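What you see is the complex with one protein chain gone and the rest in place.
Order of writing sets the labels: A and B. Residues in every chain begin at 1.
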Amino acid sequence: MTQTETYQTPDGRTIGGAVMEMKNITLRFGGVVAIKDISFDIREGEIRAIIGPNGAGKSSMLNVINGFYHPQEGDVLFHGKKRGPMKPHQIAKQGIARTFQNIALFKGMSTLDNIMTGRLTHMKSGLASQMMWWGKAQREEVENREVVEKIIDFLEIQTIRKTPVGRLPYGLQKRVELGRALAAEPKLLLLDEPMAGMNVEEKEDMSRFILDVNDEFGTTIALIEHDMGVVMDIADRVVVMDYGKKIGDGTPSEVRQDQAVIDAYLGVAHD
Amino acid sequence: MLYREAGDFKTSYAKDQQTFPILFDRWGYFIMLALAFIVGPMIINDYWLNAVVLPFLIYSIAALGLNILTGYCGQVSLGTGGFMAVGAYASYKLMTSFPDLNIAFVIILSGGVTALVGILFGLPSLRIKGFYLAVATLAAQFFLVWLFNKVPWFYNYSASGQISAPERTIFGYAISGANALPHISYLFCLTFVVILAWGARNLTRGANGRKWMAIRDMDIAAEIIGVNPLKTKLTAFAISSFYIGIAGALLFAVYLGAAEVGEAFGITKSFLVLFMIIIGGLGSIFGSFAGAAFMILMPVLLKNIFVGQMGWPTDLAAHMEFVIVGGLIMVFLILEPHGLAALWRTAKEKLRLWPFPH
Partner (left out) sequence: MSANFYYGIEVFLNGLMAGVMYSLVALGFVLIFKASGIFNYAQGVMALFAALCLVGFQSGQIPFAHVINATFGTEIHHFGWHMPALLAIVCTLMMMILFAFLVEKFVLKHLVNQEPIILFMATIGLAYFMEGFGDLMWGSDIKKLDVGIPQGGNLWLEENTAFLGGDDFYGFYIDNLDIWATIFAAILVTALILFSQYTKTGRALRAVADDHQAALSVGISLRVIWVIVWSIAGFVALVAGIMWGSKSGVQFSLSLIALKALPVLMLGGFTSIPGAIIGGLIIGVGEKMFEFLIGAPFLGGATENWFAYMLALLFLVFRPQGLFGEKIIERV
């Protein structure tokens, strides 16, 4: 498939051209090679999963995508254009949002304020206006509050709106974090193990939210997940990583039958 | 029974976002303001003004400033004394260089000068974090005090090395110099306090405050969701220094009248203001006031007890004050790390449900 080509998913959605292309990415920390010569793309409107054993370099890959790490070799193409060296906050403004493996909420703030931080890239009023709570600043506060309230409704977390996030149980914190990422109205949403540590019901809820986000807002999603059942159910295409290398790429059913993937996951029989 | 939110329905997001969501609080606030402006000058005598009220007002501004930087943005600073000195010396130079400039502008401009200096010393905060930054701000403290001590231009080559405020008036009343009227000074400072506290509240509840708190709570996550760390930290340094500079200028021009930098703006001032916000509550506007009131009132009270009642010499009483202040800091941090503000909040929560807490 070339980058402009579209394809149909089994459930009838049309997936567009590549939003994000990774070309021959290599990332090293000192002498340790975290990612070795990996290329793949993420297409518009799809749910793309990255799987692999612990320490395969999956989180590092997300960190490369949102500019937190800078690869030593290779190119990152966003909407077909090569991305120069940028700071993470600049990349966030281009429309890439993410959640974190170990929840990274702002513990001192309420649920509402946490999700409001997701709107910061959309708020532009000046200091003086904010200091007087007048004009543009006040208008922006109300407008963005409306957007955030829609997300709060969507994620069904109305009752914890004003609760400090530190007091929330783990599952709800993950949901708030998703809310914060959604509030940015991203073009590309990166989810780092959104279901880690959840029980079956919470996983079902979270899967439903992810599918709904993709369906209702048409958001492109790249996610890392360990639960193979979930990945097979919700992902359109899967990249498999092992020891920093790509060992498989394709639809869930293709990947499931790939010998290299089976070896990495189930171990190789040495005889 | 008056203290209820039931029945006080919010019909718009703007109403939900206001500072005092409970009607009783809203009225209480306006009544307090009216009392402070109208009744205050009539009933407070000169002793109380000079010993308690004026320093309370001025240090409240400094505490607000430091709380913005440390409590909201999470950057611990031990350079408050140095920044207050910048405000004081800026106001002195402005007053002596431009005798016709209104004192209110002098104070505001001094804040502006301090903000610039604050930005300069805030620059390393992008690379240096936590304790390392706290120690780095000591560089500002010691360097600035040394600078004002060693460069005669700052104190207009006076023989004593001191600076003293010339007489300035506002609406015809003397506010600095030998003939200053305490009640006018009170109203002058009070006006600054009210405006600045209102500004601080607005800044911290909106987009900017969220940026600061995001950096405070988790700087890496903040950057990844689109907060520019350098710009945010520098804004905090600038606004904080602006407030602290104004406090320094008021302290010198309106309250002290004359100052020697090492004595008036030494490292002990940095700790004094830091204690105010710890005891009052980090990340709380109310806490800044509560802490300032506490740290100003307590020595007066202790002095009354130990010197007045028990007849101790003043130096012993001063040592006792150290013991008590130090002890209280520890007790506060153990019992309530979020300070007086948290106690106040808990009391209000209880009151909202009283007398049927279940």
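Heads up, the rule we're going with is that a residue touches a chain if its C-beta (ideal position, glycine included) is under 8 Å from a C-beta of that chain, and two chains touch if they have at least 3 such contacts.
Computed from a predicted model, the values in this text were never measured in an experiment.
A.B. asks: Looking beyond the chains shown, say which of B:36, B:221, B:259 or B:285 touches the absent one.
C.D. replies: In the complete complex, the chain left out is touched by residue B:221.
A.B. asks: Using the definition of touch stated at the top, determine which of B:278, B:296 or B:340 touches the missing chain.
C.D. replies: The missing chain is touched by B:278.
A.B. asks: Tell me which residue among A:104, A:198 or A:234 touches the hidden chain in the full complex.
C.D. replies: A:104
A.B. asks: Even though one chain is hidden, which residues of chain B still touch it in the full complex?
C.D. replies: Considering the whole complex, chain B reaches the absent chain at 76, 124, 127-132, 134-136, 138-139, 142-143, 145-146, 149-151, 220-221, 224, 267, 271, 274-275, 278, 310-313, 315-316, 319-330, 333-334, 337.
Quick note on the criterion: only the chains that are shown with their structure count from here on.
A.B. asks: Between chain A and chain B, what distance separates the C-alpha centroids? Give it in angstrom.
C.D. replies: 42
A.B. asks: Which part of chain A faces chain B closely enough to touch in the complex?
C.D. replies: Counting only chain A, the residues touching chain B are 66, 68, 87-89, 92-93, 97-98, 100, 104-109, 113, 116-121, 123, 125, 127, 130-133, 137-138, 140-142, 145-146, 149, 180-181, 184.
A.B. asks: Looking at the complex, which residues from chain B come into contact with chain A?
C.D. replies: 12-14, 17, 199, 202-203, 205-208, 210-211, 213-214, 216-218, 220-229, 235, 239, 283
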